[in-house]
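With one protein chain removed, the remaining protein chains of the complex are shown where they sit.
What follows is subunit A.
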Amino acid sequence: MSETYDFLFKFLVIGSAGVGKSCILHQLLENKFKEESTHTIGVEFGSKIVNVGGKCVKLQIWDTAGQERFRSVTRSYYRGAAGALLVYDTTCRETFNSLTNWLTDAKTLASPNIVIILCGNKKDLESEREVTFLEASRFAQENEVMFLETSALTGENIEDAFNKCAKTILTKIEAGDIDPERIGSGIQYGDSSLRQLRHTRPRRQRTDTGGGCC
C-alpha cells in the first residue's frame, strides 16, 4: 500500500481492433503473453511503477477497446493523457492505414503536448509481415512520433516502449515544455504523504501540492 513515486503519468494504449493492445499491457504487467484474449469491452486499466532516469514514475495505463463501436467510450479517456502508445499490427496493413485517424483523434482529444510512440506489434510474425519497418518509421518521422517494433508474444521492446515514452515526458517536464500543473496535462506529482490528499480532491489540490514536492 505504501507505494511512492515521483510522478504519475496517464497513458493511453490506442489503435485498431486486434492489434494486441491488451496483450502489450498484459506483457508489461505480468511478463507473460496472454494466450486467450477476448475483445476489450470499453476500457480496462493497469498500473505499473517504472524507474525512468532516476525517477519513480507510476504509469496509469488505460487500455482502450479498438472496436469502432466503443469509440465514444474510449474517446472520453483521451482527455488528460500524458502519453500514448499508438499500436498497429505489422501483419495487417489496414491497421497501419488507419493510423492517421487515430493520431488525429489523439492529438485533438488528448492534451496537445501528448507524447506518442508508434508501436508496430506482432514483430514475431515476420513471415506474415505486411508493413515494413522503413515505411512505418517514415510515417513516424513525418508525424513527429517515436517508433518501435514490438512483440507482445516475446516481450520484445514492450517495456522499452513505455519507458521511452515516459522518459520523453520527463525530459519535456524538465525542459519546461510541459507544465505538470496545468489541468489536463495527465501528470501528477506523487508523494506518499500527499497522495491521499490528491485522492480526496485531486483536481483542486493539484495547485496546492505542486510546489512542495520532489
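Here is the rule we use: a contact is a pair of C-beta atoms (placed from the backbone, for glycine too) under 8 Å apart; a residue touches a chain by one contact, two chains touch by 3 or more; residues count from 1.
Keep this in mind: contacts and distances are computed from a predicted model.
**Q** Considering the UniProt annotation of the chain absent from this complex, which name among "Carbonic anhydrase", "Syndetin", "All trans-polyprenyl-diphosphate synthase PDSS1" or "BOS complex subunit TMEM147" applies?
**A** Record says "Syndetin".
**Q** Name, in rising order, the residues on subunit A that touch the hidden chain in the full complex.
**A** 1-2, 17, 26, 30-32, 34-36, 38-39, 41-45, 60, 62, 67-73, 75-77, 79-80, 183-184, 193-194, 196-197, 199-203
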